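Omission of a single protein chain aside, the complex is shown with its protein chains in their original locations.
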Amino acid sequence: MKKILIIEDDKLISSLVQFRLKKDGYETHLVADGNEGILAIDALIPDLIITDVMMPFRSGIEIIHHAKQSQPDTPIIVLSSLGEEEQVVLEAFNLGVADFVPKPFNPNELAIRVKRILK
Amino acid sequence: MAKSLCRIVISLLFFLPGFASALQDTIPEDSAGFRDFLVLQKEVPGLGARFFVAGTRTLDLNTPDSAYGFAQVDSGYLSPIYIDFLQAAELEGLLLSDSVPYRLDYMVLSEPASAAAAREFVAGRIRSGDYLVKTGPEDEVEDLVALASNTRYAPVEKFRLKFVSDYRLFGVTLTIVFFFLVAIIMITSMLIMKAGKNKRENLQKEYSRLIVDPLTTLLFEKDLGEIQAMDQSELDSFFPKNLMAKPLYQHELIDSIIGLNKKMKGDFKEKLKALYKKLGLDKLSVKMLHHKNWDMATMALVQINEMDLVEALPEVKKFTNSKNFHVRSMAVSTLLNLSEKVDLVFLRDQTYPLSHWQQMNYLRIIRFVSPQKDLKLGILFDSKNRSIRLFGIKLVRILGRVDMIEKLSALAGGVSDEEKIEILETYAALGAYMESAFVNECLRSENPSLSLAAAKAAAVVGDAESAEILLELVQSETVFRNKLAYLKGLYGLDAARFAEFTSSDSHPELQDIRDHILDPMLQNV
């Protein structure tokens, strides 16, 4: 079973995503802030990371930096918040994220993207 | 203040020495007379008396219940020192009646002394004015003179306490009491608030945890039709009745649904809206509109706006003229966003000046809805509120409504200078060449800011006449900044005329201005 780490501070969003991904048969782990996110990346060694950008303690960009250093092959999907700056999007892509899903988003669509990346 | 000053003056008067000199020879020479004299005085500060009874007596002079209260010493019994001679006399009478032999010792400043020495001490005191002799029996009425001279012996603070300290004492006590009262009230209310907040926050956390699962399952397991067809018992199985009765739970549910709605796309949005109504939360939102706190009312408006509660719009309309800035801003935003046909009448009739903040918010919505809805901007020009008219003109410019130029042109003649400036900017932005006559009229205005705005507009939509006027203005203008602006206008309008004017003229200032205007690095400064 593939492991997916979801780093998102909005409990509802993360549990929606988790619910949807569980249905597709993935093992999912939730963490709610950047600090935990970085710990979880090292502890779990997930097959995919889904992360928010605006979060308490550490920004998504920092998490991407960390993940790319410790596990360069793990694909990352970025869930961006409303009205995110162009700059952030560019920076994220520069760091080599696999996909970028702007909010508002559709969890079904996200599930399809996950499936495509993990194939 | 005056009162205490008076007191001090009085005390000063009584401190003048010499009062007692005439009285010093009133002290009797003989010992019995001296004793009577002392009894009459009752007390002379510094002077005391002590009785001594020699030998061991059968009489219990030192037992606690004895009237004497003598202390036993090696050679006999010693009485306490009496400073009240009346008491001393009483004791002496007692000793006499019990026929106890005794010796009377005078005590000068706590040292035993002979009667003569005691007499000399009293006389000295009287001479120096430190003691005032009483000549008759004790007068019940407070004797000011005696009191004043008394105080000389008392340590300073006693004097201060009696005369002056009272108001300070009162004031200080009052201040202290006040301080502690307010401090305690503040601290306890803070603690109560904090406790309440903590409790609420914990409950909120608990509720939002309880909400996550049912909401997630509902959104994935049911489609839109199924949600709409759900009956009460089915709803209760997701959101239990006992919890739904709690306002805080409702509040959390509303927040969760709205939060999700913002971040979700597609059919999820529809499902959330259907659920919102199904749970009767829309009625809560409408009810909250009338909350006495503005932030709750604004919150209700946000909810109505987010969940598309169109049926609440008539209610919302009532708030467009609310005296609270945020409530009326949000009400207008909601109306703009949700109305089928955007009728701007409510905006026209607003009496409060429209701030830029509100303009910005309305503009965002109007921009968003204007492709779908027919906006009758002209209505705004009829407003009695100048800020609304100004906003109307700005909208024409920002939305690029070239079709409104005609309307503006009809309006332009009879409006304030501020609106004229806005119209000029709009003409320039939309390239309204046919309005150059208006530009020229404004160029000649006495109001420098209008004239300057016209110069800016002339650079884009001016004509040959504008160039002439600008040249005139440059020559008559004394303020440097304005001169520069007029020349900039001329340069934009007719670069050839500008070059001709600035080069033929030998005035170095003009040359400088020309260099400034032509400098490519200063183009957008």
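For reference, chains read A and B in written order, and residue numbers begin at 1 within each chain.
Note that a contact is a pair of C-beta atoms (placed from the backbone, for glycine too) under 8 Å apart; a residue touches a chain by one contact, two chains touch by 3 or more.
As a working rule, contacts and distances are computed from a predicted model.
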Of "Mov34/MPN/PAD-1 family protein", "Glycosyltransferase family 2 protein", "Xanthine dehydrogenase family protein molybdopterin-binding subunit" or "Aspartyl/glutamyl-tRNA(Asn/Gln) amidotransferase subunit C", the UniProt protein name belonging to the chain not shown is "Glycosyltransferase family 2 protein"
Just one of B:54, B:96, B:109 or B:182 touches the chain that is missing; which is it? B:182
Out of B:54, B:190, B:345 or B:464, the sole contact with the unshown chain comes from B:190
Residues in chain B touching the chain absent from view: 1, 4-5, 8, 11-12, 155-158, 160-161, 164-165, 167-169, 171-176, 178-179, 182-183, 186, 190, 294-295, 298-299, 302, 325-326, 330, 352-357, 359-361, 363-364, 394, 398, 480-481, 484, 509, 512-513, 515-516, 518-522, 524-525
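Here is the rule we use: only the chains that are shown with their structure count from here on.
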Just curious, how far off is chain B from chain A if you go by their C-alpha centres, in Å? 46
Chain B contact footprint on chain A (complex, rising order): 10-13, 15-16, 19-20, 23, 82, 103-109
In their shared complex, chain A is touched by residues of chain B numbered 208-209, 211-213, 215-217, 219-220, 256, 259-260, 262-269
